[in-house]
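Every protein chain of the complex appears in place save one, which is left out.
Think of it as A, B, C and D in the order they're written, each chain with its own count starting at 1.
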Amino acid sequence: LEKVMNGRQPTDLMLRCTVLDAEGNVKTISGQFKKSDLSAEHQLNPRDLRKIDSRVPNLVPTILVRKQAILVNILHIRALIKADTVVLFDSYGSADSRLHSVYLYHLEHNLKLKGSGLPYEFRALESTLLSVLSALEEEMVFIRTLVSGLLAELEDNIDHDRFKRLLHYSRRLASFQSRAKLVGEAIDEVLTQDEDMVAMYLTDKKNGVAHSSLEHEELEMLLESFSKQVEEIVNEVGNIDTNVQSTQEIVELILDSNRNALLALDLKVSIATFGVGTGALMTGLLGMNLTNHFESHPYAFYAMTGAAGLASFLVAFIGFRKLANLRKIGLSRSPKPQRPWLPLPLRRRSQDGWF
Amino acid sequence: LEKVMNGRQPTDLMLRCTVLDAEGNVKTISGQFKKSDLSAEHQLNPRDLRKIDSRVPNLVPTILVRKQAILVNILHIRALIKADTVVLFDSYGSADSRLHSVYLYHLEHNLKLKGSGLPYEFRALESTLLSVLSALEEEMVFIRTLVSGLLAELEDNIDHDRFKRLLHYSRRLASFQSRAKLVGEAIDEVLTQDEDMVAMYLTDKKNGVAHSSLEHEELEMLLESFSKQVEEIVNEVGNIDTNVQSTQEIVELILDSNRNALLALDLKVSIATFGVGTGALMTGLLGMNLTNHFESHPYAFYAMTGAAGLASFLVAFIGFRKLANLRKIGLSRSPKPQRPWLPLPLRRRSQDGWF
Amino acid sequence: LEKVMNGRQPTDLMLRCTVLDAEGNVKTISGQFKKSDLSAEHQLNPRDLRKIDSRVPNLVPTILVRKQAILVNILHIRALIKADTVVLFDSYGSADSRLHSVYLYHLEHNLKLKGSGLPYEFRALESTLLSVLSALEEEMVFIRTLVSGLLAELEDNIDHDRFKRLLHYSRRLASFQSRAKLVGEAIDEVLTQDEDMVAMYLTDKKNGVAHSSLEHEELEMLLESFSKQVEEIVNEVGNIDTNVQSTQEIVELILDSNRNALLALDLKVSIATFGVGTGALMTGLLGMNLTNHFESHPYAFYAMTGAAGLASFLVAFIGFRKLANLRKIGLSRSPKPQRPWLPLPLRRRSQDGWF
Amino acid sequence: LEKVMNGRQPTDLMLRCTVLDAEGNVKTISGQFKKSDLSAEHQLNPRDLRKIDSRVPNLVPTILVRKQAILVNILHIRALIKADTVVLFDSYGSADSRLHSVYLYHLEHNLKLKGSGLPYEFRALESTLLSVLSALEEEMVFIRTLVSGLLAELEDNIDHDRFKRLLHYSRRLASFQSRAKLVGEAIDEVLTQDEDMVAMYLTDKKNGVAHSSLEHEELEMLLESFSKQVEEIVNEVGNIDTNVQSTQEIVELILDSNRNALLALDLKVSIATFGVGTGALMTGLLGMNLTNHFESHPYAFYAMTGAAGLASFLVAFIGFRKLANLRKIGLSRSPKPQRPWLPLPLRRRSQDGWF
Partner (left out) sequence: LEKVMNGRQPTDLMLRCTVLDAEGNVKTISGQFKKSDLSAEHQLNPRDLRKIDSRVPNLVPTILVRKQAILVNILHIRALIKADTVVLFDSYGSADSRLHSVYLYHLEHNLKLKGSGLPYEFRALESTLLSVLSALEEEMVFIRTLVSGLLAELEDNIDHDRFKRLLHYSRRLASFQSRAKLVGEAIDEVLTQDEDMVAMYLTDKKNGVAHSSLEHEELEMLLESFSKQVEEIVNEVGNIDTNVQSTQEIVELILDSNRNALLALDLKVSIATFGVGTGALMTGLLGMNLTNHFESHPYAFYAMTGAAGLASFLVAFIGFRKLANLRKIGLSRSPKPQRPWLPLPLRRRSQDGWF
């Protein structure tokens, strides 16, 4: 426990960051910075930087608005956006992933593109959210491919190993769904707080341009657009999930119904075995070493053979009839469909348009 | 990934549109327009037009209000409504569907109908929502027919193939339900934002007639009416879904109960087989090539036949009795119904009107 | 589709209405009125009257407040309430139901009763809501009787046909529940909109008595009282539904447990059959037409009979022992109950009051 | 129906009440009062008193605030609290329950206790809510004892009758849960309405001390404290319910798994029977009354006995092997665990801290 408590106390750690300057050029690649220097330089609370610390895995994405900076911590991106600088924190030591380098490339490009009308910090934010979005989309497409492939295989054959894969996929689906939802919530949280949105106009703040708490249309449209797209992904994942759910339910029904069919076949075999057994009992009786007085009757053998065969057949026939009765199941085999009394106006309605 | 990121950057694409002028006449049919020209002409953000781009499938319907235009993107309709023009974007290349042409016909008719008191943009909106509504209604009726047909078939017979169809239908139902809900939410979102509704009075805006943020009764009633009707469809779909759910549950119970019945019959057969086997064992004993000292007793055969038959019968009888005991199941076969102690006032109540 | 779209355009239809005048007397019974005349006379939008049109079944009940009228469309009642007139629309052609005539009787009586302090329109509204309430209550009592009867039958015997009835009842329950909820929502929607409530003081409006947007205590108490009663019905239906749900779950467990019991009995029979089979094999061996060298031993027969019997018994005994082991199932048969380590304060707590 | 409608019309009924005066002394015990007199004396709407009428069972508890009185109708308590009087309505004729008399005793005591700083009406309210709370707590403890006793029994043995009791308990649990929630909602509803809370300062109102709509801290703290305690009970009931739910689910899994074990044992027996049957067929062949040319071979008997035994054993052995294969089931028996491709940053994460 002490460890946990100490681990939470601010210690002076080095963070590896990539810094982009006001022109969009990379100033430092994976440089080492002291945590305390960073928080002093960017006027941040040490508590804020703790989230950035890559050694702690984080589930809940956040967009924090501070005096001179926006701290974005979503999925693979941990960035500090200021009015003229962007600091990217390397997530796991060295510059690692394809996603990250595409992000960096796009960010550089977008920051250099001054003509778009958006201030520096929003262009950085746009690139960041775009990278998040494409990561989500990519994984969504990937999971969708996996799941629909598996469901297509289930069309052909329901079996053991496919259930195990289904388990793995639905675990992934659930985890992805929760992540995507949390990203959406992080964006929406900013959208619902007017002060935060105004505080995000870092360039204007720096230049002393005041915004009233309702002037943030540009940013709102930017965020709303991303929010919608994340919502779309969440929705699609929800559809996949519903699909998996209803497949599971129906598969269970099919297995149940198949089990009944197996049981019925088993019963047929049992009945036939019973029939044969009855015949065998008869032959056994005559096989006893006792005087049955027909020992030398010339046709007794044929008669008994016929009798045993007939007994077997009869017994089996009766059994099959009983079984056939049991197998006829429907939802309405009740002798007469009862029509319960119902207040008139309601009754009419229920014929017209209600179930 | 690069592809994804690039695919999101505004590129200059051609869109096929049908344009209707202020009189409701079709000016251009499936003409080609540059995306950049369109966004410049109608003062739109390129980001807005991206949703219109028909190559990207979209799940989440939207009604976007911009300075001089309303962008509607619901189900099969992607339209740009202005104070004197309506631009319909062809969804998939050529003019394709019956729905679309009925929509165009109705739109033309409605735009020409100036006497109705509604401004140009609201008449366009009305036709658009009406087309959306009838598409939803049509599909709802279609699914309802499918599902109730299937449920009626289940009344007669519960089987394998019907479950597979049930799966397909409930997938469709779920997807339709989510779509209908999203349409409803898109309309409700506009309804909750007073500024957006005021901003939708495009004709008045053009003519310089100012609206306070609460003067939008006409539009509100229009939208509310559609919202109610979409809600009605969502409700009906919900009813169908509940119906399917409870059918599935009961079908499972019936299959379970049927399985028990099959097992019971199987048991009967097994018991009878066991009885016969007991008899056979007795005959087998006397069939051994050993001296049993009754070899030539004249009635021993009949005695043993009787004994074997009796043994078979007795064994089966005991088995059947045991089975009959097991088969009697109810929810209250417990020896005496216990009546747990309960504070008095609560006990009374539970007799009066509570369960 | 054209049909649908046209069917939505206002056409000039005749509606059959019953009209009550300011004194509460019936002026016209089932008179025919043109839709367009009605909307003109009562200053209604044609769209409003469409809901009244009885040929379209409607699920979602509504209380619409218009300039000079309140339009009520709940369950069997479609009424237009004005400051001095009540127009009842005949739902399906002729005056049909008992509910309807009781409603009309009560309405007449209540409208004549001027002394109650409530204005004309509220007395009409009160009668209307009372009729709705009693229709809901009546059906709730009816369904409750059906369901509790069925559940009582299930106490005695769980069978096939009862499941089918359960299905029908839970369908009805679900449909009734959704209807009752919608009625409650329709009333609550009016209650949340202060302007609507003020606008419902039709008599005062007619007499030029202005109400501020918060003066509507009388109406609020009236509507709240009905809202509470509908809520009570919804609550009771919810209780019935929970009851049905938990019964289904337990019935499934009981069927499962019964199936295990059947299987166990089946196993017993199989084991006994196997025992007998073992004995039979032994007799079969000695029944072969081969020299077994004991053919004429005087006690060999008895020895073998004993041996066969013993073998049968032994085999069955071992089988029964194994079965008995399997049948002992509980939730805690694990060899030693593990007590996982737990931070101390939490552990204490979990003994004190938590599960 | 007429009955229902009439039954709702205010009729002049007698109510039995116990009245406490301003000093906390009981003035009248179970006195009879006319409903109309009561409503006139306390300035109540007849509609309000209808809820008090004990003949109608009521599910939804209410705290109604009227001009000079607070009407409390929760569980076993139906009371009218004024600035100097408390009227308790006898719920079912005579003074009946222990709960009621404890309540009365506590109420008297609390009303006499003027030093507590709370005005008369709040002391009455406090006693009332305390009585409600202790009734809820008592039943909660009782149900918890029942349920945890049953669950402990299930630890030992899962059987039929316990499921029936489980059904009865979970019905009670559900009904109690809904009741407790409704009590909490009734209290919270008052807490959310500032005007109602201000209106509850009856003594100050009587003395002409005005309260602004935000001065009600005393009352707020009183109600909040009860609200928290009810919430605690609701929470605990929720925990019990979750517990019951997960027990049901696991019991189902255990029954399923036990069934598989039974089936496996059944299979073993069947396989052994089949083996024995194979041997028996061989002996049967040699038992035929046909010339097998080994009739007098001295060791043929032993050879055949050995052969039959071996055949039986071999057949059973093959069967057991097949069965053993089937019985090895785990979630990951797939030949090689597939590791699907995943965008890098997400993959890392999923190893670090996500599932």
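A few remarks follow.
The rule we apply is simple: contacts are C-beta pairs under 8 Å (C-beta built on N, C-alpha and C of every residue); 3 or more make two chains touch, one makes a residue touch a chain.
All of these numbers come straight from a predicted model, not from anything done at the bench.
Of the candidate positions A:L113, A:L255 or A:I318, contact with the hidden chain is made by A:L255. Residue B:R171 is the one among B:R171, B:K205, B:K228 or B:H297 that touches the chain missing from this view.
Summary of contacts with the chain left out: across A:A40, A:V269, A:L310 or A:A324, the touching residue is A:V269. Although one chain is not drawn, the whole complex shows that of D:E108, D:E185 or D:E231 it is D:E231 that touches it.
Although one chain is not drawn, its touching partners on subunit D can still be listed: residues 98-99, 102, 106, 130-131, 134, 137-138, 221, 225, 228, 231-232, 235-236, 238-239, 242-243, 246-247, 249-250, 252-254, 256-261, 263-264, 266-267, 270-271, 273-274, 277-278, 280-281, 284-285, 287-293, 319, 322-323, 326, 328-332, 353-355.
Not every partner is drawn; the one left out touches subunit A at residues 1-2, 4-5, 8, 45, 47, 58-60, 62, 148, 151, 154-160, 163-164, 166-167, 170-171, 174-175, 178, 182, 236, 239-240, 243, 247-248, 250-252, 254-256, 258-259, 261-263, 265-266, 269-270, 272-273, 276-277, 279-280, 283-284, 286-289, 292, 294-298, 300-301, 304-305, 308, 312.
By definition in this document, only the chains that are shown with their structure count from here on.
Two copies of one sequence, subunit B and subunit C, touch each other mainly through non-matching residues, since under half of the numbers at the interface are common to both.
Between the CA-based centres of subunit B and subunit C the separation comes to 19 Å, rounded to the whole angstrom. Looking at subunit D, one finds that residues 1, 58-59, 160, 164, 167, 171, 175, 287, 343 touch two or more other chains.
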